[in-house]
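Please read the structure below before turning to the comments.
Apart from one protein chain that is not included, each protein chain of the complex appears where it belongs.
Per-chain numbering from 1; labels A and B assigned in written order.
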Amino acid sequence: MNRFKDAEHLLRVAGVFLIGVTAFLLFRAWFVPPSFGQYGHYRADSMKDVAALPVVHAGHEVCESCHSDVLDVKKAGKHAGVNCEACHGPQGKHAEDPGSVKPVLPDTSVLCARCHEANSAKPKGFPAVVTAEHSMGMPCNTCHKPHSPKIVDDDAAKGGKK
Amino acid sequence: MALPLNNFTYPNETELQWSILIVLYPFITGLVAGAFILASLERVFRVEAVKPTYRLALLTALAFLLVAPLPLQLHLGHPERSLEMYLTPHKSSAMAMFGFVYLWYLMAVLVLEIWLDYRRDIVLLARSSKGFLKLIYKVLTLGSDNISEGSLRVDDRVGYIVTVIGIPSAFLLHGYVGFIFGSIKANPWWSSPLMPVVFIFSAMVSGIAAVMLLYMALTKIRGEKISMPCVDTVAKYLFYIFIIDFSLEMLDLIHRIYEADESFRSLDFMVHTSLWIPHVIIQILLGTLVPIGILGATQLLPITEFARKRLYVLAGCLTLVGIFAMRWNVVIGGQLFSKSLLGYTTYELHFGSREGLGTAIFLTLLPLGILYVLARLLPPWQHHESAT
Partner (left out) sequence: MNMNRRFFISLTGAAAVAWESLLAGSPEESPNYKVADHWWAMLIDVEKCIGCGNCVRACAAENNVPEGFYRTWIERYQVDDENMTEPIVDSPNGGINGFPQRAAGTGLTTGTIKEFFVPKMCNHCIDSPCTQVCPVGATFTTPDGVTLVDEKYCLGCRYCVQACPYGCRFIHPEKHVAQKCTLCYHRITKGLTTACCEACPTAARQLADLKNPKDPIHEFMRTHSVQVLKPQMATGAKAFYAHLDGSVR
């Protein structure tokens, strides 16, 4: 009995630890989010959170559903593979409410150079010009129609250099 | 050696991710581990000479361990979510698992050992003190009033076992911190199996040096005589462990230079430029070679007690600076170069920001304040009357 009495304080320590562990487990059961662990070590609901974020670009199929006339022109030209929002910027809001949200027409003197300004790092064969020499400051749509940029009318091309 | 013409870092790499607070954190946990190892020298390995430092080492370890989470909390983007590490720890994450190693070491090793060693004094103080202090001591007794010879023998036995478990636990504590860095394959400055080992040995060096300095300073302040056999023995262990630590760091360096893998050119340039002063001058020269030289001299040459004491203080201070520099060079150094291995960035250390120099200084001094309170509450100076 004496032995037990002399070790009794250790039991008190063990008791404190036990209380601590129990409190922790209870807290854990209450706190951990419900969907945690459903697919793996994460909160599965966060996948839904990300999936629910607002869509900003409408996507070319949505644009083409209304603007099929532009699509017909574009399909036949060099810009067939260029999607609408690549030049016009994100138009999700316009697609949602076409009447009240009007897209701003991009300025071709800035827009076109982004792709077509000559740069030694661009792939060989990609159509590029030194705009200062080619258009001498004139906006590109003076001669080129952006949806089908190949110039067919020779008059419009006068004065421009290739 | 030809160097990159341009400086290129990945666009997201402009600011450093981990600040001086993350330098401080391994430094603090290193002091804890090192102080504990010094305490275990007496308890387990029966090195009688260092007995005067035993209780001080334990209290020092506790004071620093209590402060250790603070730099982490201040660094987190969402400190209010930090409990998630205990509630949903990701078992593959060294950082998460470390939370439990920390908790284990704090509660099942350090606090338990201190309690067992001090229990007799706590009970006596509970009986003799008054008012609020009496309440504190009573709570600390956990309600047990038994300080018979038998119970103290039990304490001694269990304390011995706790210390024996505590030694690998201390290695685990700081080795894990090393592993947190050493397991990151994306960072060639960190990724190394040597990292946990280097961290452990540099931790021991810093902890032993810190306790040695504290012992000498506090004994002087109290007007008592410094036990020369004690500090001579502590300095001897410091010397030996320092040699091992230095060898490990040199091994890492030589291995890097010899293998010269794809990261070598970029890292070599960094060490020769932005890390020249912190790494070569402060860490290696002033923080390692000079203290080793001083300690070696005190071991090999006949030097008076007067001079030895001052040399120990000098060596101890340089050691602490050197080990802090080592943490700096690992943490900050590991972020100064780009993962593209083609460029570098700079670390802007401000004084007043949340993760600034002011905070770092405060967090370094805070444990000393806590140690003061602990030493008042649980005086380490009475003779350790074990029931042997």
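By our rule, a residue touches a chain if its C-beta (ideal position, glycine included) is under 8 Å from a C-beta of that chain, and two chains touch if they have at least 3 such contacts.
Keep in mind that this is a model prediction, so the values were computed, not measured.
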Contact with the hidden chain (one of A:L11, A:V56, A:A76 or A:M136): A:V56
Selected from A:A86, A:V129 or A:I151 as touching the chain missing from the view: A:A86
Which residue of A:V13, A:A95 or A:C143 touches the chain not shown here: A:A95
Those residues of chain B which, in the complete complex, touch the missing chain: 2, 4-6, 8-14, 17-18, 75-79, 81-82, 84-85, 88-90, 92-96, 99, 180, 183-187, 262, 335, 338-342
Positions on chain A where the hidden chain makes contact: 33, 36, 39-43, 46-62, 64-66, 79, 81-83, 85-86, 89-90, 92, 95-96, 98, 113-115, 117-123, 126
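The rule we apply is simple: only the chains that are shown with their structure count from here on.
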Residues on chain A engaged by chain B in the complex (per definition of touch): 2-3, 5-10, 12-13, 16-17, 20, 24, 27-28, 31-32, 36, 41
In the complex, chain B residues that touch chain A: 83, 86-88, 90-91, 107-108, 112, 115, 119, 142-144, 146, 148, 150-151, 153-154, 158
